[in-house]
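Removed: one protein chain of the complex. Kept in place: all other protein chains.
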Amino acid sequence: MTIITTDTKSVTAPGTGRLLLAYLKRDKLALAAAIFLAIVVLAAILGPWLVGDAASRLGLRQRNLAPFSLGSGWIYVLGADTLGRPILARLIVGAQNTAGIAAAAVFASMLIGGTLGLVAGYSERWYSHLILRLADVVMSFPSLLLALIVLYTLGPSITNLVIVLAVTRMPIYLRTARAEVLELRERMFVSAARAMGAKPARIIVRHIAPLVLPTLVTISAIDFATVILSESALSFLGLGIQPPDFTWGAMVANGRGYLTTAWWIAFWPGLAIMLTTLSLNILSNWARTVADPQQRWRLQTLRKAAR
Amino acid sequence: MSNATNPILKVEGLTVDFLSDDEPVRAVDDVSFHVGHGETLVILGESGSGKSVSTSTVMDLIDCPPGDIVAGSCLFDGVELSDLSAQARRSINGRRIAMIFQDPLAYLNPVYTVGRQIKEVYESHGAGSGKDARAKTIELLRRVGIPEPENRVDFYPHQFSGGQRQRVMVAMAIALKPDILIADEPTTALDVSVQAQILDLLRDLQRETGMALIMITHDLEVASSMADRIIVMNGGKVVETGIAKEVFSNPQHAYTRRLISALPPGNAAEAPNKRSTAIASETLLKVEHLTKHYVLASGAFSGKRTFKAVDDISFEVRRGETLGIVGESGSGKSSVARMLLGLNAPSSGKAVFAGENIFEMNEKRLMAFRRKVQMVFQDPYGSMNPRMRVYSIISEPWAIHRDILSKNRWKARVAELLELVGLLPEHADRYPHQFSGGQRQRIAIARALASEPELIVCDEAVSALDVSIQAQVIDLLADLRTRLSLSYIFITHDLPIVRHFADRIMVMKDGRIVEEGQTSALFGAPRHEYTQSLLQAVPKPKWLTHAQ
Amino acid sequence: QDAAQEIRIVLPEQPANLEPCGTIITNVGQILSQNVVEPLTVIDPITGQPQPKLATEWTSVDPTTWRIKLREGVKFQDGTELNADAVAFSINRMIDGKITCSNMAKFGDAKLTVSPVDDLTVEIKSDRPEPIMPTLLSVVMIVSPKTPVDQAVNDPVGTGPFTLSTFSPQTVVLDAFDGYWGKKPEITKATYVWRPESSIRAAMVETGEADLTPSIAIQDASNPETDFAYLNSETTAIRIDTAEPPLDDPRVRKALNLAIDWEGLAQLFGDDVKRASQMVVSGINGHDEALEPWPYDPQEAKKLIEEARTAGVAVDTEIKLIGRNGIYPNGAEAMEAMMTMWQDAGLNVKLTMLDVADWLRYLQKPFPSERGPNLLQMMHDNNKGDAAFTVPIFYRSSGSYSTLADPAFDKEIDEALAATGEARTNNFKAIFGKARRQVAGDIPMFHMIGYTRVGTRLEWKPDITTNSEIPLANIAIKD
Partner (left out) sequence: MITYLGRRASHSILSVIGLLTLVFFLTRLTGDPSALYLPLDSTAEARAAFARLNGLDQPIHWQFLEYLRNLLHLDFGESLRQNRSAMQVALEAFPETLKLAAVAITLSTALAILVGSLAAARPGSMFDRVASLISLAGASAPDFWVAIVGILVFAVGLGLLPTSGTGSWAHWIMPSFVLMLRPFGLLVQVVRGTMLSALASPYIKTARAKGLPRHKIIFGHALRNSLLPVVTVAGDLATSLVNGAVVVESIFGWPGIGKLMIDSIIQRDFAVVQSTILVTATAIFILNIAIDLLYAVLDPRIRY
């Protein structure tokens, strides 16, 4: 997640990084979230190199090994999956594809949807209507059908998967951004900027976007989970990630049939998804506080005067 | 009259800080005052001296944190307010203590009709509901001089003019005839005649119910006409306090003396002025038959209703000239300004700026035009992006028009501009919500000056400033005019200021120009009866009227 | 009517329609077959031999003609009499091509003509010898002559012990038919609902919301009291595309068979699965009990691959392993495991999982051009008693799944198809033997096991036919 810096850089450039760190320390929950995300990112980068082999080694005779059974070594603490592979190793290795796909899809949909929404909300020209009706069309278009069409016309690949996910998630950003713009553009400071001769692009980027962004980021943080889970639904069609590659979403889907007998197969990856989403949200709330000058005091030291 | 022994409100040693990572900002420093039944206490003081903060504290409106009440007590009717539960304080607010806020647009909820917002006061304190409350609301609006209150009651705040919104605030505050009314600059956007009406209303209320009035104003005439006692604040401290007449006739503190001396002498006609000396013959702006109809909220099935806010007006501004626009509140002054800036589309008419009709410019020409014309808005808070620091706000024109100033000089120039309008360079790091009303207005002026335009439209640009800072800003504007041959359209309710500063004056009423002429001619021999009434309505000191 | 005599059955899938000509489709057959509509013959689940149903006797007049004697006194649920005309009507409706008739597929491209001989006798002629006609007749569902001929229906009327009373997106309800010719079933009413999730179906039987559910997943079959395993006539396999190098080399194909840890893989499908050496299960005419499956021998596999490599076979070519999502429980896992094992053996195998429609392109001729060397996951279901439903499509060069092109083998197959009795059985056994030992054109995996959960209230056990029918008449209520 990017931290929204409206203009902090211009004034407090030297200390911005340190300041943010201080703000992070003030919010213990956000700090924990940041640490967790850092671990996920590390796993994504180093995972395949660290435990890549273990993650793909078959162990048909220890399928569905229960978690915390110590006999098989630490890598099996979280149990084994339906092919007897250690879940811990798979979680670590899966982080890469999971985070990569979800981040790419969420970011792309937020960027494109948000931009189109800003334009559609600010402008009253023909293209703003066109954008909105296109969004309606995308919303009405079943994502599975889209996936199938992409699969048949473009073939399976991770890029295409990201495209499908991004396109289907786009309308929510578009419409939310637009709704906020509809109100914001009536505000006086927007008129003031126009009166100063600011071009629409500048008004949108400098004045409107910073106020719209927090909501979009909030949505995107939750969308992270949605995207991970719907990615695994698409792999059913052959568009999703294909074995031997896998994601947490695929792991969850894999354990679907085993909830009664081997809960851990779907539970751990589900938990990983949940914790990641949770962390992203906590961090996005934190960023929201940092970005809002009227809320920022919550993270400041607030040195009181002596009395 | 003054009931000093048993005041209804007694504030003692109030000290308020605003906290952040840096050193706390001390807004109010050991302030004490009191007010009794039927008494009027006027708080005078420099802009940013803590007037609003100290009165807001009484109403528990300062959020702590980031605010921090370091010390002080507020005794209301013998009860220490800070000891009361939140619930108990709530039931006092609105019913027994009411407040009129300084910046009416920001302080009105944009999504509710004003009627609803006033009605709510009745309803939440169990003083009427439904039809009954509505009838009372309409009556209130009528009393504060809103035209057609039966219809206007269902309008939203943005459909009112600045002065009308201020009157809505007044109406809301006096709805329940409170024991104490705190009026924070209640007449800054009102022309003299409406102002007189509002002041009369407040006086009537005081007579009727023995209401105590705490009035914050920068307007010495208003102060003198209302005050029983006066306190003067400067830099967060009370620097002088006393009976009104005493303070006016025999000011003690240096700041007070400076204030009083800025009061224009009785016959201002030949007082020194700041009118321009060199007006070119070149016409900069020529407005012809400008008209604006506002479309009023129309239900799905009723036809469109329109309201004619500006009705066929024509005027011109020459280079280096200051055109003052005065007129009744709601007469269409701001509407004209907004149209000239291309913010509202006119219903018909032309405005030719430097040979080109503003209303027919394409995007590109409009950009170039806007570089040359700047506006200071009537509601300064709303006109600044809440997420931007003052530095970014003031430097924005340079960011938009890259050729004005090279980036490495922005910082110095921002500091310079802040100082010119009487602020400190370190204010550049703050956000708009951390300023007082007058300070925001000055930031807005600094921003308008930043792009070095040819024409500045000032809509009540100095209305929230105390006399000393007002004088400083006017000097600054006058100086720029001579140096850069700037032109101004100066919209104000403040007759002494226009008289002092404008070369030509245009008087508006009901969307029309009722009179226009050179300043001295107009002030010397007003022809239209509205102009005459304006000039006569100058408030008289209370101690004089009282003596009769 | 008594609630105690009513049962609820929960199926995995909603039947898309109730056209009696589609009873070979599992979820249609499980509702209609033998309940609402009845065929002329039924297959004995143990011997695989046809037994009388609406036909009481059959004789082969000449190699292409069969004469069928019909049961007397049978009435359709709409009151019409069952007679030769009605049977002719049903068969003609099936073969006319005016509706899409899935059951017809069992007849291949045979051309049939039906002629009533007398009121209760019909003669069926085919354009080529059809020695297993009585077996084939088990897919001919006899419907009332009032059924529209040019339109598929959702309200079938047959001669079965139950009539269809409701078909909604949520349920199918069958009510007992009073005028049934045979023994009156104990059950008076059956309600069918559907839930795709196996664990939910199992739970429904557990809570008593339903009485019976076919095919639950192995991991849900956890209660020996209610859960019954049955060999479900399905055989899983991997087809090797023998036309594409390096798979055209028999050594590589054998290596593929040898490289799999079969015992380990069997873990995925439960303890009761049977390792398969051929594409039909025992009980099907032609199944060779003596045929040994490939063992697990990774050393041998590696050796064979090395041999092939030295012989100039491009064994490092990427081989596509094409799986189909949802083909059978744990199918995807199996593919993943097999891919890993083949990679361990030194083959460059890459897995792609496809959706049905896409997968079908690889399964059936014409195959996609430039398909490259590929292995295809598949499953074959022959519960019709005879290897004729298996051998030609897999091994004859004209077979729609076949990648082989061996005229000699074709000839053997043709002979087997035309043979009868002992000779037929032995011919098929020889074919399976050759396919396993010499050709190795496929990798038979397992004869699969189905699990059915039957509520404690019912007296019933699933068998090999359960995948295609659940005759309510066979279900008894315990008291």
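Letters A, B and C name the chains as they come in the text, with residue numbers starting at 1 for each one.
One rule holds for everything that comes next: a contact is a pair of C-beta atoms (placed from the backbone, for glycine too) under 8 Å apart; a residue touches a chain by one contact, two chains touch by 3 or more.
None of these values were measured; they are calculated from a predicted model.
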Touch partners, limited to displayed chains, of the chain removed from view: A, B, C
Identified contact with the non-displayed chain, of A:L21, A:A66 or A:M274: A:M274
Identified contact with the non-displayed chain, of C:T59, C:S115 or C:Q170: C:Q170
Residue, one of C:S199, C:N257 or C:T452, that touches the chain absent here: C:S199
Residues from chain B at the interface with the omitted partner, ascending: 56, 59-61, 86, 90-95, 98-99, 101, 103, 106-113, 117, 120-121, 124-125, 156, 158, 169, 172, 297-301, 381, 433
Interface residues of chain A (partner: the chain not displayed): 29, 129, 133-134, 136-137, 139-142, 144-145, 148-149, 151-153, 171-172, 175-176, 178-180, 182-183, 186, 214-215, 218-219, 221-222, 224-226, 229, 252, 256, 259-260, 266, 270, 273-274, 276-278, 281-282, 285, 288, 292, 294-295, 298
Interface with the undisplayed chain - residues on chain C: 14, 16-17, 19, 24-25, 97-100, 102, 104-106, 108-109, 151-154, 168-170, 193-197, 199-200, 203-204, 206-207, 209, 355-358, 360-361, 363-364, 389, 393, 400-401
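We take it that only the chains that are shown with their structure count from here on.
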Chain whose average C-alpha position is farthest from chain C's own: B
Length of the line joining the C-alpha centres of chain A and chain B, rounded to whole Å: 46
Junction residues of chain A, two or more chains touched: none
Touching two or more other chains - residue numbers and ranges from chain B: none
Contact set on chain A toward chain B in their complex: 6-7, 10-12, 19, 22, 186-189, 191-199, 202, 206-207, 210-211, 291-294, 296-297, 300-305, 307
For the chain A and chain C complex, residues of the former touching the latter: 56, 58, 60-61, 63, 82-83, 148, 151-152, 156, 235-238, 242-244, 254, 257-262
Complex interface listing, chain B residues touching chain A: 17, 19-21, 23-24, 26, 65-66, 68, 70-71, 105, 158, 338, 341-343, 363, 366-371, 373-375, 377, 379, 382-389, 391-392, 396-397, 399-401, 428-429, 431, 433-434, 447, 451
